[in-house]
Structure formats: C-alpha cells, structure tokens
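Okay, here's the structure, questions in a sec.
Here the complex is missing one protein chain, while the rest keep their positions.
Order of writing sets the chain letters: A and B. Residues in each chain are counted from 1.
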Amino acid sequence: MDSQKLKSAIESLLFVSGEPMKLAKIAKICGVSKNEIIDEIERLNGEYQKEERGFSIIRKEDLVQLATNPLNSEFVNQLVSSELGSELSRSALEVLSIVGYRGPITRGQIETIRGVNCSYVLRSLMIKGLVERKETADIRGYLYEISFDFLKTLGVTCVQELPDWKNLSKNEKIQEILADSEPETAAEISSGGEKLPETVS
Amino acid sequence: MDSQKLKSAIESLLFVSGEPMKLAKIAKICGVSKNEIIDEIERLNGEYQKEERGFSIIRKEDLVQLATNPLNSEFVNQLVSSELGSELSRSALEVLSIVGYRGPITRGQIETIRGVNCSYVLRSLMIKGLVERKETADIRGYLYEISFDFLKTLGVTCVQELPDWKNLSKNEKIQEILADSEPETAAEISSGGEKLPETVS
Partner (left out) sequence: MFSVQLEKFEGPLDLLLRLIEEQKLDITRLNLAKVADDYLEYIRANEGISLENLAEFVNIASRIILIKSQSILPTLEITAEEEKEIVDLEQQLKEYQKFKNAAEKIGEMRKKGDFSFSRDYLLGVAAAYSAPKNVNIFDLKKAFLKVVSEIVLPEKIPEESVREIVTLEEKIEELKKSLTQRVETSFQALSSSAKDKVEIIVAFLAMLEMVKQRLIDVEQNSLFEDIKILKAETSHV
C-alpha cells in the first residue's frame, strides 16, 4: 500500500474507533508492519499540526487515538453542553415513555412499537443519564430501563408508580405488535447486533 | 475567524458530534454566517477528495455529517460491523429509490408511483434507519425522506450523486400524476380514480 493510501486508511480506522487502538491491530488490518504504521502516524500528526486541522493523534506507547485539536476545545465544549442541556425532542419523550412503561426492553422491541429506528435517540438518552442498559446473557442483547436518577427527578421510586402503569404496561395493542414481529426481532438481533458501542465513557 | 481556523473548528465539531449537525448550529457555535459554513464545508470536502483523505462529509439539506471515505470500507469493515448493509428486497430498493429521488414524499405519492401499498416496506425501512419521516402541519401527514445512513451505504456524499439524478429527481409528468393524487380524500377513492387507497393511516 502506498503512503497516501495507508494514511487514508489509518484516518478512517482511528475515526471510527471509539477507543484507543493498538498499533499492531491497525498494522494487521492494513496488512503492513507496525513500524510503517508508526511512521505514517507521525507524518499524519505532523500534518495535522502544521495545517492546523481539527484533529490530533494521541499516542501512548502502543495505543493511538484520534481526538480533536485542543485549540478548538472552546467550540467543542459549547457543542457538548448544548447537546446535553437540550430539551427532549418529541421522539426522545416517546422512547422514554416506552422504556418507562415497558422496560426493561430491547432496542428491537422499542423500534417495533414505534416503527422507527431508535439507536440515536436511545444513545442520547443514555448520555443524558435518563436511560440505562444492562447486558443479558441471551440473544436479546441489551435491555433498557429508566435510570434511578431520572426516577428521582420524576418524583417516583419505581416505574410502577407512573400514572396508570398497571393498565398501560399491559396494553393489548403493544402486546400484539410485539408478538407479531417476534421472529423478525430475534433474527435482527442475532444477525446485526447492537450498533451502540460497548461503553459510554 | 480566518478560513483555516474555521475549517479546523468545523472538523472538530463534526468529529465530536458524530451525528448529522445542522449548518445553523455550526454557524452559531463558530460565530459566523451559515453561508460561510457552507463554503468552508465544500472546500473541506474538496480537499478530502483531492488528497484522498480518510474522511468525507455527507450533506443532506441543512445537515452535515463527518464519515469515512467509502474507498476505505474494506479496512473499516474489519473493525466495525454495519447492520445497514444487509441485502434488501427488490420492493425495498424500489421504495428507497423513489424516496431518494423524489423525497420528501408522502406515502400516498410513493404508492401512486409503484401502484401498490407500501406501508409494510416503508415501516421496515424506517426500522432499519434507511428512511426517515417528518410530520407535516398540513393534511399530508408524514413526509418520508432518505437517511444519512442510506447515503453512507452507497458511499455518496449527497443525494445529487445518486445515479441519473437529474433525470429522475425532477420530472414534469410525474409531478402531474402526483399533483393529481393529492390531497387524498375519501370521495376521490370511492369514485375510483387512479389513486390508491390509504389503507393504513
């Protein structure tokens, strides 16, 4: 692989990976030696600095990670605080209510109920700490539920205290649509897997 | 802010956001006009392409998202698995094309073009996250449009890069048929025009 292509591949890999990547892993994926990766990464980082790009590569021994240029931290902080502090969208509120009345529940089931992909909404609810998830041992993958913090904010001790919970949590329409798409949901989980990363940290 | 600094800030913001960002939001954070952002993003994307970088900026209407260069997918694929690449049925591809070239579009309009009910196909495309919908204030109900994820699975940066875009996106004859079939009222259906019934609402 020529230097240009290798640089491009490294950028793509570091961009997508949320966690620090082992040099050896990058080398293996690109089919070149670790030293070539080290050289290329140094060259890349030099370019980022010289051209004042928005990125910078952080290296600690055998691990590398793509991050933002510290000079832009003012803008980045503004973005993060506005995202975290933003009001709940209508779809966020809907997903939240499904997690409240039907949780613990899988992403696939939430999507079956709403008929819309929910991966982004769920992720934003988790980052805001309103929803938590736990891993199951079976094929269902992750189960989502309302966080303890959010319950406290709502002034209840458990979801069962949500208005009309007993009745609404057993809603027939929801039971029916979930039963209808049972095989479909199972297949999706086994073939696709969760798009969300392992950790939100 | 000079062009170099602005470019850098945009890169950092898009990197951290991960999700599509509104042009207006970037403009607000950077304290410049929306047009300056548009210009800078076009310049950035040009650079990415010319220099074969690992990035690519995807744009849809007022939203932009930073993603990887599609030419690096063989490497990135080894790192993350995408659930978006699963094989689609012929009918799903037809609906996707119509939504892609003609969106935002109502379900009734899609059905006028295909001559057949599309509610099930649309639902599954929305659950997959390939199609999105937005509610309208008027009687048309939902408008469907293509998602960023769909554009990413084709490796294009905007809908205008879809094959034969010019020919398929605007067509007077089809506009006419669509105009004829709208609004959809009970009276029109029972009179048996070329309109298809809205069986699900």
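The definition used in the following text is that a residue touches a chain if its C-beta (ideal position, glycine included) is under 8 Å from a C-beta of that chain, and two chains touch if they have at least 3 such contacts.
Remember, it's a predicted structure, so these values are computed and weren't measured experimentally.
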item: Where the unshown chain meets subunit A, residue by residue; value: 12, 15-16, 18, 67, 80, 83-85, 87-88, 90, 93-94, 96-98, 100-101, 113-115, 120, 123-124, 126-130, 147, 149-150, 153-156, 161-164, 168, 171, 173-174, 176-177, 180, 195-197, 200-201
item: Residue ranges of subunit B at the interface with the undisplayed chain; value: 15-19, 56, 58, 65-71, 73-74, 76-77, 80, 82, 84-85, 88, 90-91, 93-94, 96-98, 100-101, 112-117, 119-120, 148, 151-155, 162-164, 167-168, 171, 173-174, 176-177, 180, 189-190, 192-194, 196-197, 199-201
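Throughout what follows, only the chains that are shown with their structure count from here on.
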item: Separation of subunit A from subunit B, taking each centre as the mean of its C-alpha atoms, in whole Å; value: 21
item: Residue numbers on subunit B that touch subunit A, as the complex places them; value: 4-5, 7-17, 19, 25, 29-30, 51-55, 66, 68-69, 71-72, 75-76, 78-81, 83, 86, 123, 126-129, 132-133
